[in-house]
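Structure record follows, encoded as structure tokens.
One chain of protein is taken out of this complex; the other chains stay put.
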Amino acid sequence: MPEPDNRHVVTLEINGTRKTVAVEARKLLVHLIREDLGLTGTHVGCDTSQCGACTVEIDGLAIKSCTVLAVMADGASITTIEGLTDIGAELSPVQAAFHEHHALQCGFCTPGMVMSVRQLLRDQPNPSEHDIRHGLAGNICRCTGYHNIVRAIESLASKGDQP
Amino acid sequence: MIPAAFDYVRASSLAQAIDLLRDDPDGTKLLAGGHTLLPALKLRLASPELLVDISGIAELKGIEISETGIRIGALATHAELFASEPLYRELPVFRQAASLIADPQVRNRGTIGGSLANADPAADWPAVAVALQAEIEIVGPNGLRRVATRDFFIDIFSTVLEPDEILASVHIPRPRTGMHFIYRKIRHPASGFAVVGIAVGVRLQEGAVDEISIGVTGAANHAFAGQRASDFLIGKTLSQDNIEQAAQLLSETTECLSDRYASAEYRANLIRIETRRALFALAS
Partner (left out) sequence: MNDTTAIRLIGQPLKRQEDFKFLAGKGRYVDDVRLPGMLHMAVLRSPHAHAKIRNVDLSAAKVAPGVRLVLSGKALAGKIGPIVPNWVIPGSKVPFRPVVATDCVRFVGECVALVVAETLAEAYDAVGRIEVEYDVLPAVIDEEVAIREGAPQLHDNVPGNITTIYKVRGGDYQNAARAADHVIGLRVVNNRLIPTCMETRAIVASPEPDGTLTVYIGSQVPHMHRRWIAETVGIPEHQLRVVAPDIGGGFGAKMHLYPEDLLCPYLARELDAPVKWWESRSESHQSTSHGRAHTENIEVAFRNDGKILGLKVETLGNVGAYLSNMASGGPTVNTVNFGTGTYKIDDYEAISRVVVTNTVPVDAYRGYGRPEGAYIAERAIDAVARHLKLDQVDVRRKNFVQPAEFPYRPYGSTGVMYDSGNYQGLLDKALAAFDYEGRRSECQALRGSGIYRGIGVAAYTHMCGMAPSRRLAMSGFDRGGWESARVSIDSSGRATIYSGSMSQGQGHITSLSQIAADVLQIPIEDIDIVQGDTRQVQAGHGTFNSRSMAVGGSSVHVSSQRIVAKAKKIAAGMLEVDEKDVSYSAGAFSVPGTDIAPVTFPKVARMAYVGHKLPDGVAPGLDETVFYDPTGMGSPSGVHLAYVEVDPETGIVDILDYVAVDDVGTLINPRLAAGQIHGGVVQGIAQALYEEVSYDPDNGQLLTGSLLDYAVPRAEHVPNIRSLFQQTASPTNPIGVKGIGESGSIAAPPCMVHAVLDALSPFGIKHLDMPLTPPRVWAAVQQARMGAAQ
């Protein structure tokens, strides 16, 4: 039986950059992203995989990074909120729509929400209000009451832009 | 929020995974999508010594439709089952049920094999698999075996799987022409799991029920088949009266679970209402 504190080497691509990190097997992907890679835009809002604050993309799919082990992401390509914009650069369409429609207050849920909305619009480029609300089932926002988040997404429907 | 320490091996074949399981069946856990196991480890409700990640094993992947039937690899994610066009053409209920499981992010990771193996009394696939009369293929040190889904579940979080066995795939007979399935679910507002979920398939011939199959989840210790209600409807029309009676029969099949959120009476009522609604939808 291997030592419990055995470290595993994980190599992944994060926002286009290759990184190699040695981690404990039990380390969660979200902690790798926040602690080892210093990308603190991905948040932790719960411990039961419900809130979606930790949502990132693995190989183009939105997932909850609190429910994936860092070791499981070996070889994967990951996009976090920081991958959508560079300082001073323009916001991506989803981010811009959130600003336009006042779809954020405290901002804590926002990065995860934005990552989920990208998935939602990839799956359904022209969602109805019902589709939007159903598609946000994996993300909790306590501030906005969702009203303006739904408006922001509606404004993006079928614009044809890459989310 | 942080699991107790464990070690991790990414298995490259079924044989390797079974060997690792055999070495220490009690201290080892299989890891598929991780969306049941990891939340439990984070809350330290379990503390295995070794996780064997089976998510890279090719033998457990894929969705195949052949003359004889449909094979779904244990690792098929809810999202893959939602998206598969061939599967949708054959059995649209997969897309419909998948869309009611959890949320988009969880669907991108969670697997049908993990869901069935875990046997959560409120999980969705068990009801669907029972209604589809699926067989579950199990691989162990002694080779392969197949078990009908309705015999697969034993109790709460408990199945016929031995500690050194792996659920490899789900096999579904191809539905006869005219057989239509529907899945209805009342979700718990917090967890999103089923308070009650009903999967019903019906084939009508000249107005009468020629084939029928029902799976129920959320209501009892494990998913079960609604046999009495099915037997009752065979050969009958889906008249209002017959539907009401079948729904009533089904709701009386089992002593329902009762918890802080929903009483046994409420669950029994949901079985009745949702069965009725499903049958009405299938009748039209």
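First chain written, first letter: the chains are A and B, and each begins at residue 1.
We take it that a residue touches a chain if its C-beta (ideal position, glycine included) is under 8 Å from a C-beta of that chain, and two chains touch if they have at least 3 such contacts.
Just so it is clear, the model here is predicted, and its values are computed rather than measured.
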item	value
Contact set of the excluded chain (shown chains only)	A, B
From A:Glu13, A:Asp47 or A:Asp123, residue that would touch the chain that is not displayed	A:Asp47
Residue, one of A:Val10, A:Leu29, A:Leu121 or A:Leu136, that touches the chain absent here	A:Leu136
Candidates B:Gln16, B:Ser191 or B:Gln227 - the one touching the absent chain	B:Ser191
Hidden partner interface residues of chain A, rising order	24, 26, 34-35, 38-48, 50-51, 53, 80-82, 84-85, 87, 91, 95, 98-100, 102, 104-111, 114, 129-130, 132-134, 136-137, 139-150
Residues of chain B in contact with the chain not shown	1-2, 4-5, 43-44, 186, 188-191, 260-263, 265-266, 269-270, 273
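Note that only the chains that are shown with their structure count from here on.
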item	value
Residues of chain B defined as touching chain A within the complex	1-8, 10, 24, 27, 31, 34-35, 38-39, 41-43, 49-51, 53, 55, 79, 99, 102-106, 108-109, 190-192
Residue ranges of chain A in contact with chain B within the complex	1-6, 8, 24-26, 28, 31, 44, 47-50, 52, 55, 61-64, 66-69, 71-72, 74, 116, 119-120, 123, 134-135, 137-139
